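In this view, the complex is presented without one of its protein chains, the others remaining in place.
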Amino acid sequence: MFLKLKKGTTEEGIKHIIDKIKELGFEAHLSRGANSTIIGIIGENVLKTKDIFESMFMVESCTPISKPYKLVSKEFNDKKVVIKLSHNVEIGNKKIAVIAGPCSIDNIDYLYETASSVKQCGATLLRGGAFKPRTSPYSFQGLGLEGLKMLKKVGDDCKMPIVTEAMNLEQAKLIADYADIIQVGARNSQNFDLLKELGKIGRPVLLKRGIAMTISEFLMSAEYIASKGNYNIILCERGIRTFETSTRFTLDLNAVPVLNSLTNLPVIVDPSHGTGVRSYVMPMSRASIAAGADGLIVEVHPKPECALSDGSQTLYADKFNEYMSEVKKIALAMDREI
Amino acid sequence: MFLKLKKGTTEEGIKHIIDKIKELGFEAHLSRGANSTIIGIIGENVLKTKDIFESMFMVESCTPISKPYKLVSKEFNDKKVVIKLSHNVEIGNKKIAVIAGPCSIDNIDYLYETASSVKQCGATLLRGGAFKPRTSPYSFQGLGLEGLKMLKKVGDDCKMPIVTEAMNLEQAKLIADYADIIQVGARNSQNFDLLKELGKIGRPVLLKRGIAMTISEFLMSAEYIASKGNYNIILCERGIRTFETSTRFTLDLNAVPVLNSLTNLPVIVDPSHGTGVRSYVMPMSRASIAAGADGLIVEVHPKPECALSDGSQTLYADKFNEYMSEVKKIALAMDREI
Amino acid sequence: MFLKLKKGTTEEGIKHIIDKIKELGFEAHLSRGANSTIIGIIGENVLKTKDIFESMFMVESCTPISKPYKLVSKEFNDKKVVIKLSHNVEIGNKKIAVIAGPCSIDNIDYLYETASSVKQCGATLLRGGAFKPRTSPYSFQGLGLEGLKMLKKVGDDCKMPIVTEAMNLEQAKLIADYADIIQVGARNSQNFDLLKELGKIGRPVLLKRGIAMTISEFLMSAEYIASKGNYNIILCERGIRTFETSTRFTLDLNAVPVLNSLTNLPVIVDPSHGTGVRSYVMPMSRASIAAGADGLIVEVHPKPECALSDGSQTLYADKFNEYMSEVKKIALAMDREI
Partner (left out) sequence: MFLKLKKGTTEEGIKHIIDKIKELGFEAHLSRGANSTIIGIIGENVLKTKDIFESMFMVESCTPISKPYKLVSKEFNDKKVVIKLSHNVEIGNKKIAVIAGPCSIDNIDYLYETASSVKQCGATLLRGGAFKPRTSPYSFQGLGLEGLKMLKKVGDDCKMPIVTEAMNLEQAKLIADYADIIQVGARNSQNFDLLKELGKIGRPVLLKRGIAMTISEFLMSAEYIASKGNYNIILCERGIRTFETSTRFTLDLNAVPVLNSLTNLPVIVDPSHGTGVRSYVMPMSRASIAAGADGLIVEVHPKPECALSDGSQTLYADKFNEYMSEVKKIALAMDREI
């Protein structure tokens, strides 16, 4: 971390800062330039002290160098994390994971129809929302436990691991008894109590990026989970909020190579929420794999126009084979399996 | 809500949509233009059906007209909401509410020193964090219940209502036993279970705007609280995330007149988090009042450089009188009291 | 276009608006709902009148339906635009166009070295900056005409069409005498006089998207060029400005399928400026092709560390073959040539 001192800081002032740095157990490196005096602070967890130095009146600016996360960083762990699930499914290996299913679970027949058709086309995991976070209190809020049980039954029958979202601590504990992967939605991506609880529960976590979250903050949220001992974390880019309105969000595929350069956790992409438009899901899915993603999570329903949420971005179950064949071409070109 | 149909939609297709609209209990209004055919859908809660129509293949676009919130809208309630608190303090009346105190509660002596000095200068409520949401798991996380008790004691002794943040359901219930106002932070502004719980608890809520939240979504989050019967909601603008980096966030003062035009809930501003820089807090506080805000929430500490969080944006307790006299000038010019 | 009227608008007020609509030569469609009264306005160029209606005090909101551009829209022209250049090079056909070269032209030897190596690897066009827009007045501003002549000579000798940027009307006229394609940079993407001039000059134009430009605005800028009779326009996504800082800009690949759905102009991507980081250029290039782009424009230099601008995002000329072979894999998977 570097401190730039204000012009006219006295020798005494400089000494005061250096003493403080040493008192906190760090090394201090002073450099005096023509225009400015800089003090470098070096040591473990130096970032924790940023607030202290930033608020000293002699300090003009405080510039961190090292990263604010550790356990999830490539520097700490240079081996790709592979997440092992039921039915011999893995995420993070050579095979692209395709997680498919309805946005909300509405009824078991639709769920069976969806699961069997996506499974047949090569999807490896089943997704479905039982507890739904909705921006408006007047929108459908999900079937709850009943939906969770449906998802479990259909997953077992179709031999697919299941993924569903938890919005709070109670739901997390409940879902841990049924699901292979617990999803944290974008709105809860900085719900730190939930993240810590998921760290303790130990089930694999699918962590979605917040819509206004920097990649550094995204990894800090993953660090919350890892800091409690759970390293089975799947990072999911799902679109950030920008000024552009032709897509529901701006799916940020740059995040894929950036995350791959910073962490060894598996990285997947959600083109359904990221674009919000059915016809853009296929091209952006191909692009995700070409960018280096380890998997995709997409919304599929037999009758999107009857779906209780997000119909406009949901793929038709009976056209899912076209989707998969397109994605497969790119996966093979990337020397991945699917 | 208006549906624009795709070119070449058949009469049969149009009839199908109109039948669906009527089946759902709404009025349909057909207009055929040179370039496009439009169907207007009119009725209560028409928005709930947006997903259904958006996903019909004949529909090119779906444009809502009416607002997705109701109870908190000016159309529904045209009387300014005034929130009555202990020690005869009110928020939403002619008197500007100034909520001051440390970001995090660190020790009781500092808290007393802060409270007595801000009270003396004219602040009417005391703020302080007992449970702290921190982006990094390695940052100070707050004193918890112990801090909450300190805040209660100091508030009572200094005759100031107290405000503190709840991050989850348990904390909300706990804080309700101590605090006059329960704060919901930006990160939890779409934690819908927490919002519903606060609606049931009934204590006044200080709801912060999320950093990527539109004003319409902000009001929908308030609607979650109101939909459970609690109308004592204070809306707080605290800065949105943009590309600009010279301030920690972009304090969006436009939100003040916009909210005042849409709702009668009190609107306050947090210039400390909104700018992240001590020297900008005073000018932006004046600007907030001039824009029509009902109050301010600011961070104050006797020794910001020793504060355990956000020191760089915290005002010095012993300089708070200068701050208040500046804010007072504007309040009086606005024909408000302080 | 739809007008939502304010509550309590009188019959007289409604009549006044409808008369105005008819006076302007449009059709008016009135729909009265329980909560709101809406008037639909239908006809050619109705958008030009938006300002007029928006400012009527009876009008609460004004919602356009039809698009504000025409000549470049798919509805107007449903045949893919293919741009024919010297040396039998085309952009917009089955073959992926790869435009490679240095950010700034620094000296002719480097330029020859770059051109011959990229040509050999399969690049079809040569790029290079002679006139450089730089954010700081103290950065290198380009070699000007001298650089332009170098680019022309090297392009001829290597049998590659050349692309270079014009920042103003004079430069546009000058460059038209040398270059096959005149580039408009992001900063000039709404320099309307320049766009109109390029429309008249008639040379193919490579139009970069502005960093805060919506896709609709992007197409309106293209419309400026087309409105003067020049349809040879290549649209280039080059990254938008968002809150994310781990990349220099956020390369918005969603723009590729969105543009492909709205226009038949060729769409290319600039991953060098879009990411600003050399190691992200290859994955985002693959992703661009997988998303459906017709080409790429990338920065290549024999010694990036000696380049006079953008060295950190520039590919090494001697490693360009690796880059091309990666891109080629995806191109073939997309059934494109390269």
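Letters A, B and C name the chains as they come in the text, with residue numbers starting at 1 for each one.
Basically, a contact is a pair of C-beta atoms (placed from the backbone, for glycine too) under 8 Å apart; a residue touches a chain by one contact, two chains touch by 3 or more.
Computed from a predicted structure; not experimentally measured.
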Of B:82, B:108, B:145 or B:334, the residue in touch with the unshown chain: B:334
Full-complex touch with the removed chain, picking from B:9, B:36, B:168 or B:250, is B:250
Can you tell me which of C:82, C:108, C:145 or C:169 touches the chain that was removed from the display? C:169
Residue among C:164, C:191 or C:288 touching the omitted chain: C:191
If I consider the whole complex, including the chain that's not displayed, which of A:10, A:31, A:120 or A:325 touches that chain? A:31
Per the touch rule stated above, chain C touches the missing chain via residues 45, 47-48, 51-52, 54-57, 62, 68-69, 133-140, 167-170, 187-188, 190-194, 196, 210-212, 217, 220-221, 223-224, 227, 241, 278, 304-312, 314
Write the list of chain B residues that the hidden chain touches. 212, 214-216, 240, 242-247, 250-254, 256-258, 260-261, 274-275, 279-280, 283-284, 286-292, 329-330, 332-334
Please identify, in ascending order, the residues of chain A that touch the omitted chain? 2, 4, 7, 27, 29, 31, 33-36, 38, 40, 42-44, 61, 63, 65-66, 75, 241-243, 245
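Simple rule for what comes next: only the chains that are shown with their structure count from here on.
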Innermost chain, taking as reference the mean of every protein Cα atom displayed: A
Same or different, please, for the chain B to chain C contact, judged on whether over half of the interface numbers appear on both copies. same
Counting only Cα atoms for the centres, state how far chain A is from chain C in Å. 31
Can you give the whole-Å distance between the Cα centres of chain A and chain B? 26
How many angstrom lie between the CA centroids of chain B and chain C, rounded to a whole number? 39
Do you know which chain A residues sit against two or more other chains? 212
